[in-house]
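The structure's right below; bear with me while I get my questions together.
Note that one protein chain of the assembly has been removed; the remaining protein chains are unaltered in position.
Going by the order they are written in, the chains are A, B and C; count residues from 1 in each one.
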Amino acid sequence: MEIDVRKEAQAVVMSLTGRMDAVAAPQFDRTAADLLAQGDRRIIIDFASLEYISSAGLQSILALAKQLEDSQGSVILSNLAGPVREVFDISGFSLIFPIYDRCEDALASL
Amino acid sequence: MEIDVRKEAQAVVMSLTGRMDAVAAPQFDRTAADLLAQGDRRIIIDFASLEYISSAGLQSILALAKQLEDSQGSVILSNLAGPVREVFDISGFSLIFPIYDRCEDALASL
Amino acid sequence: MSFFRVIMPATIDHLGDFIASLSRWLQQQGLAAEKIGRVQLAVEEALVNIFRYAYRGKPGEVEIRGGIVEDNRFVIEILDSGAPFNVCSLPQPDVKSGLRERKLGGLGVFLIRNMVDELVYRREGDRNVLTMIVAKSNGRFSSSRQKVRAGA
Partner (left out) sequence: MSFFRVIMPATIDHLGDFIASLSRWLQQQGLAAEKIGRVQLAVEEALVNIFRYAYRGKPGEVEIRGGIVEDNRFVIEILDSGAPFNVCSLPQPDVKSGLRERKLGGLGVFLIRNMVDELVYRREGDRNVLTMIVAKSNGRFSSSRQKVRAGA
């Protein structure tokens, strides 16, 4: 998995590429911890280029959202589609997060 | 392995990237056959981005050179280094082909 | 009849190798890319649990077998020599509650159930054997998947 971090005025955008499996999830955790340490509180996770996610990836995203909730921040998702969308739907994770079709829509919502 | 084909005035340059193993070699054979069918007779093989070669790769290159010899053509090598260079040296293939440090030198020699 | 088998050390480092090797066989056998993705998810969840809970990080091996029955059903078996555990015995996790109430974890086996048509556990000698069945054709797959989902 590759993680691209882009800081916008309203939020930080984490764009994920490739496969978010049990080996890749800790890498997400580290990047997320860095962002929290830098004071970022609004994080958009963009799934446009993610082709695969397993429960380890879901846990990493949930853990980040829980940390942010404690500090009035939030996690927003964009471009959820295909097999990744299905995993979010089946696990009920689609109900936990605000989800936008496109990253720009997520940014505009803030 | 990726094969990039560039047609110059003096010769065709095949740039190899990645690993030329027994699975990749047939792909080289197909590309080489296409070039022969198009009438190309001078072929420079550039190894700048090749990190690995096995005997299957050596055979493919030798087979191409033998075909070209029959029709007064030639195979020239450039940018042989590291482990790939070592395999050429051990197998005596370094003695079979003209070898230039850089692709431009190979082109200039024609 | 094509039969597949891979045995490797039960470590997270080899997770990708297990998945790549099995996927290559599934692809050769003509399973659709979308279904290969579902098998990958089910197998990853099972493997990670074996590394983590069955072997608890101790050295061991995992074997994955693949076969095709009735020309249409892929049978994938995952075998380990770790602590006995019937994956099929787990209760349904919470997949309804919101951010605050949601607990971390507990989704792996639930995802396995939802990715395959049938899931059977058995103990064979000193090994756990988890059998996953996935139909190749779309019709059967969708209908039986519905069934499994409702029962999960």
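By definition in this document, a contact is a pair of C-beta atoms (placed from the backbone, for glycine too) under 8 Å apart; a residue touches a chain by one contact, two chains touch by 3 or more.
Note that this is a predicted model, so its numbers are computed, not measured.
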Touching the missing chain are B, C
Note that chain B touches the chain not displayed via residues 21-23, 51-52, 54-56, 58-59, 62-63, 65-66, 69, 83, 87, 90-92, 95-97
Residues on chain C facing the left-out chain by the touch rule are 3-9, 13-14, 17, 20-21, 24-25, 28, 59, 61
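One rule holds in what follows: only the chains that are shown with their structure count from here on.
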Per the C-alpha means, the centres of chain A and chain C lie apart by a whole-Å value of 26
Per the C-alpha centroid definition, the whole-Å distance linking chain B and chain C comes out as 44
Where chain C touches two or more other chains simultaneously, the residues are none
